[in-house]
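Shown here: the complex without one of its protein chains, the others still in place.
And then chain A:
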Amino acid sequence: MGVPVFGVLAELLGRKGGCARGKGGSMHMYAPNFYGGNGIVGAQVPLGAGLGFAHKYKGDGGVNISLYGDGAANQGQLFEAYNMAKLWNLPCIFVCENNGYGMGTSAERASANVNYYTRGDYVPGIWVDGMDVLAVREATRFAKQLCVDGQGPVLMETATYRYSGHSMSDPGTSYRTREEIQEVRQSRDPITSFKDKIINAGLTTAEELKNIDNEIRVEVDKATKDAKADGEISLEELAADIYATNLDGPVRGLVSGDTFKHINIGAQVNAK
């Protein structure tokens, strides 16, 4: 499960080595068992309920995890999904990654109830310190076991923080102070606090961690280089995979010459 670094970077750059062949970009990364990022936030939660239903129906012991933010937590479709999931006891873990801001709007200014783990109404919820690596792991383990035991759905709120802006058009400082960002970075950063924890527990040394850092840096640098050098997909893929069965003939759009043949590429991950 998951996508290697090269796949992610190539996808960001729109290259063919990307996990979605460069067609999706930053918001639409897909991989086996990973049903995507969503540009339209909140849309993934009813999707998750459906995936959970499929697991239950097929009896494969699978569990669905749907992640969304504190901003998307106010989308109506989430509540529709919670209701269906609870009604039918679906093995779904709904995870609200509460970083305190829906782009430029703080959680307090967007939600009447900022205890996102309670927003599932009859769906039981767990509050987790999202900045603590081990807490998140244990909570997920617990939630997964609940679902596997047929006691799903579960809602998990992981309290975290966003250092940078939401996107390229958001500097990240017009709605909060730099001091706030600095403070979180110094006191609650998940990586540095985990590092301190394991060093203090004598499980490793700073030296060893530095080596890991360096190895990963080399790996990421190589992946960056490869991604930049990778080519884009060819123009023929403009009209690829719109339909499973294209009944319409060539895909139109322009006056003359540039009609595209609809093609289907590759095998579907979820094909029967």
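Everything below uses one rule, namely that a contact is a pair of C-beta atoms (placed from the backbone, for glycine too) under 8 Å apart; a residue touches a chain by one contact, two chains touch by 3 or more; residues count from 1.
Keep this in mind: contacts and distances are computed from a predicted model.
Enquirer: Looking at UniProt, which of "AP complex subunit sigma", "Regulator of G-protein signaling 6-like", "dolichyl-diphosphooligosaccharide--protein glycotransferase" or "3-methyl-2-oxobutanoate dehydrogenase (2-methylpropanoyl-transferring)" names the chain that isn't shown?
Expert: Its UniProt record gives the name "3-methyl-2-oxobutanoate dehydrogenase (2-methylpropanoyl-transferring)".
Enquirer: Just name the one of A:Met1, A:Leu203 or A:Leu235 that touches the chain not displayed here.
Expert: Considering all chains, including the one not shown, the answer is A:Leu235.
Enquirer: For the chain left out of this view, which of A:Gly59, A:Gly76 or A:Gly266 touches it?
Expert: Touches the omitted chain: A:Gly76.
Enquirer: Considering the whole complex, not just the chains shown, which residues of chain A touch the missing one?
Expert: Chain A touches the chain not shown through residues 14, 22-25, 27-28, 39-42, 71-77, 102-105, 109-111, 169-170, 174-175, 232-233, 235, 237-239, 242, 248, 251-258, 260.
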